[in-house]
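Shown here: the complex without one of its protein chains, the others still in place.
Labels run A, B and C following the written order; every chain starts at residue 1.
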Amino acid sequence: MTYDVIIDGKSYRLQLERTDGRWQCRLDGREVQMDAVLTRRDVLSVLIGGKAYEIKRERTATDLHLWVGSARYAAELRDPRSLRGRKDGAGGEKGPKKLIAPMPGKVVRLLVAEKAEVEAGQGLLVVEAMKMQNEIKSPKKGTVQKLVAAEGANVNAGDVLAIVE
Amino acid sequence: MTYDVIIDGKSYRLQLERTDGRWQCRLDGREVQMDAVLTRRDVLSVLIGGKAYEIKRERTATDLHLWVGSARYAAELRDPRSLRGRKDGAGGEKGPKKLIAPMPGKVVRLLVAEKAEVEAGQGLLVVEAMKMQNEIKSPKKGTVQKLVAAEGANVNAGDVLAIVE
Amino acid sequence: MFKKILIANRGEIAVRVIRACRELGITSVAVFSDVDRASLHVRKADEAYHIGPPAAAESYLNFSKILGVAQLSGADAIHPGYGFLAENAKFAEACAEAGVKFIGPTSASMEMMGSKTRARQEMEKAGVPLVPGTARGLESAEQAEEVAARIGYPVMLKAAAGGGGKGMRLVHTREQLKSALEGAQSEALRSFGDGEVYIEKAIVNPRHIEMQVLADEHGNTVYLGERECSIQRRHQKVLEESPSPIVGPDMRRRMGEVAVRVAKAAKYTNAGTVEFLVDQEKSFYFLEMNTRLQVEHPVTELITGLDLVHLQIRIASGEKLPFTQEEVRIRGHAIECRIYAEDPDNNYFPSPGTITLLLAPSGPGIRRDSGMYEGWTVPVDYDPLLAKLIGYGTDRSQAISRLVRALNEYFVGGIKTNISLFRRILGDADFLAGRLDTGYLDRLLKTKLPEAKGEDAEVAAIAAGLFAVLEPAPAVAGGGCSVNGASGAMNGSAASGWRKAARTEALR
Partner (left out) sequence: MFKKILIANRGEIAVRVIRACRELGITSVAVFSDVDRASLHVRKADEAYHIGPPAAAESYLNFSKILGVAQLSGADAIHPGYGFLAENAKFAEACAEAGVKFIGPTSASMEMMGSKTRARQEMEKAGVPLVPGTARGLESAEQAEEVAARIGYPVMLKAAAGGGGKGMRLVHTREQLKSALEGAQSEALRSFGDGEVYIEKAIVNPRHIEMQVLADEHGNTVYLGERECSIQRRHQKVLEESPSPIVGPDMRRRMGEVAVRVAKAAKYTNAGTVEFLVDQEKSFYFLEMNTRLQVEHPVTELITGLDLVHLQIRIASGEKLPFTQEEVRIRGHAIECRIYAEDPDNNYFPSPGTITLLLAPSGPGIRRDSGMYEGWTVPVDYDPLLAKLIGYGTDRSQAISRLVRALNEYFVGGIKTNISLFRRILGDADFLAGRLDTGYLDRLLKTKLPEAKGEDAEVAAIAAGLFAVLEPAPAVAGGGCSVNGASGAMNGSAASGWRKAARTEALR
């Protein structure tokens, strides 16, 4: 199998073969002496040149993270023969930006009005969840195009709260 | 759903329906007020008349055990509409009995010869496993028809070691 | 001894109390709201009753529902845990009226300690050291100036009915005082419907150190050593330890004797905590008394070898304290980390959702009090405390090293937690030197983390491919074993909604 792997933004070409009970592994063409065993679901034990790694896989709807010990790496994986697996752009840097509720909760206060000019990082509204008030900050400098959430509204994680242009 | 359930040899007729987020449960025709949630794989939380039970399911090749708290129950389950699920007799009480290796290990000593008359519970041979020597005892009074295992042989769990008639 | 105890709480503390009941041979009764049907405390209790919708006011805070379950189940006592009804004097009274023993102090003690100015007045009478200032509301700016001149700047203005930093002003000079007083009074009026503001000397960079006390119903009161609780964020404790790095035997005895005096002045019974502010000269001042079991009680249990919940129950059932002050033996060092469902990369926002993978630490010197399990969906409706990890060691440095080891073993997948924060604190030079005050954590969080080196990125790349070969699965939360992930939703609860939520959240 050959994979294109992206770890924290950096691309690797990975070749993995299993023959005679041993792994053949090449990373960007370079051979890596490696042994691996899946100890339980989502937990891998990997030995590379004597070093032992416990690696945890954390999967969410669209993201894949790998934890090597206590360090967390964002991972993307593509089979070059396949067209699947490409993450779509998810918004880009320019244009209107949606302010997304990071957790379910209740909008307890609006801190700005529509059409207000805001700085990147400025608090736009306050959502209460798990007994804590959390200021939701503007993702960019710009104008508040629309405040979708009303004071007192219950929101779910992922709901659009506002749009900043 | 209707099931025939056998718990430690005793049969029950169980009817389970889920309507409006509530369980309707009848055991041998008698209604049981009950609520249940699968908390994780093989672990059930059941409330019956206020009492709370943590129930574990242990599945093996042919057996099903349920642990209510720390008490273990052998369970069999049949869907009366289906023909599957019937355990086959597994040997009966009469006729030749196979002496089965209860664990993988090594036969270190034979304690009887073929054709020997043995009592029920008499040690026939010794298997060493996990650093311990374990005497394997005759399942019945009778004659050792055949000693399948030889001294020094490695055996797997389930291997036939001897036949007593 | 009681036959049956109702636990009017949820999460790790409910599990903690259930365990104590089991150890004492007492039947435990859990209560749960709609979203807590699959919670660990329901699974572990002997009996469990549904008490209503998620909103605490309609379930965990609802007197009549809880007392109704007590009656229905035949419970002869109620343990309130911490939070919810634990410091509610009216609930303690309602229990007494219903003939159910409230495991805690009397409503009279709770009422006295519930009002800041009243507590201050009583403690002044009892000769307890207080931060210099007035125990009554200020009548004019002139009076304020006069007191401030006497006690010296900086001073702190505080709302009598206050809490949570509302109606509070730090004043450095005489010039600022008048407008600060007006601001504090109007904020106090708006927040609490009561504009009463009093003045205290401001303690610069104080430590927050508290003393555990225990009093039976026969007049015996003991102290069980202090807890250093200076590491806080948003007035919420994050990490606690005992002993405090600055408290020696003599200071412990002096603080302990004051704490006992406080408890006796309040005719206190059962377990309680006297909180002190400690200044840079190690002078300590009474701050308030918490009339309940604390979240951080395990550190005291580890250094004394006692079980505070067992003792709470024994005391409430009328038993005498089974030991004297002289028999209390403090040994070793203990530190607690509060594991919260919070996102360290996103300003510690709450992070509810489904736990897809859970690896829990154990081994020497490690105690884990947890309310979570793999497959459980953390509800959004309550406090984000998931578990407490407590490390014990022969000395402070061993306790720290064991905790760091255990934190590295701890893995909670699917939701964000503050586990990485503790690694940071426990490796910080100021923490290691014991240089702590209530501003410590804010300062630490303001310093930028050094860029993670990512030296194992290649290992991660190889692992990504290995997982794809060895365990191919759709990339969804809990998808490896979808029956697992869906478990929380089985009873028609809101779990499926949260699961969706957790998934969406992961988009960030």
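Keep in mind that, in the parts below, a residue touches a chain if its C-beta (ideal position, glycine included) is under 8 Å from a C-beta of that chain, and two chains touch if they have at least 3 such contacts.
Predicted, not measured: the structure shown is a model, and the values here were computed from it.
Engineer: Considering all chains of the complex, which shown ones does the missing chain contact?
Structural biologist: Every shown chain touched by the left-out chain: A, B, C.
Engineer: In the complete assembly, which of C:Lys90, C:His235 or C:Arg331 touches the absent chain?
Structural biologist: C:Arg331
Engineer: From the listed residues A:Arg13, A:Arg26, A:Arg41 or A:Arg78, report the one that touches the chain absent from this view.
Structural biologist: Only one of A:Arg13, A:Arg26, A:Arg41 or A:Arg78 touches the chain omitted from view, namely A:Arg41.
Engineer: Identify the residues of chain B touching the omitted chain, counting contacts across the whole complex.
Structural biologist: Against the left-out chain, chain B lists 1, 3, 5, 7-8, 10, 12, 14, 16, 18, 25, 27, 32, 34, 36, 38, 41-44, 46, 48, 53, 55-64, 66-71, 73, 75, 77, 90, 100, 102-105, 129-132, 134, 156-158.
Engineer: What does the interface between chain A and the hidden chain look like in terms of residue numbers?
Structural biologist: 21-22, 35-41, 43, 45, 47, 50-52, 54
Engineer: When the complex is taken as a whole, what residues of chain C touch the one chain not shown?
Structural biologist: Looking at chain C, the ones touching the missing chain are residues 15-16, 19-20, 22-25, 44, 298, 301, 305-307, 309-310, 329, 331-332, 360, 362-370, 392-394, 398, 401-402, 404-405, 408-409, 470-471, 473, 480-481, 483-484, 490.
Note that only the chains that are shown with their structure count from here on.
Engineer: Using CA atom averages as chain centres, what separation in Å is found between chain A and chain B?
Structural biologist: So the centre of chain A lies 47 Å away from the centre of chain B.
Engineer: Can you tell me which residues of chain C touch two or more of the remaining chains?
Structural biologist: Correct list: 481.
Engineer: Check each residue of chain A and list the ones that touch at least two other chains.
Structural biologist: Within chain A, no residue touches at least two other chains.
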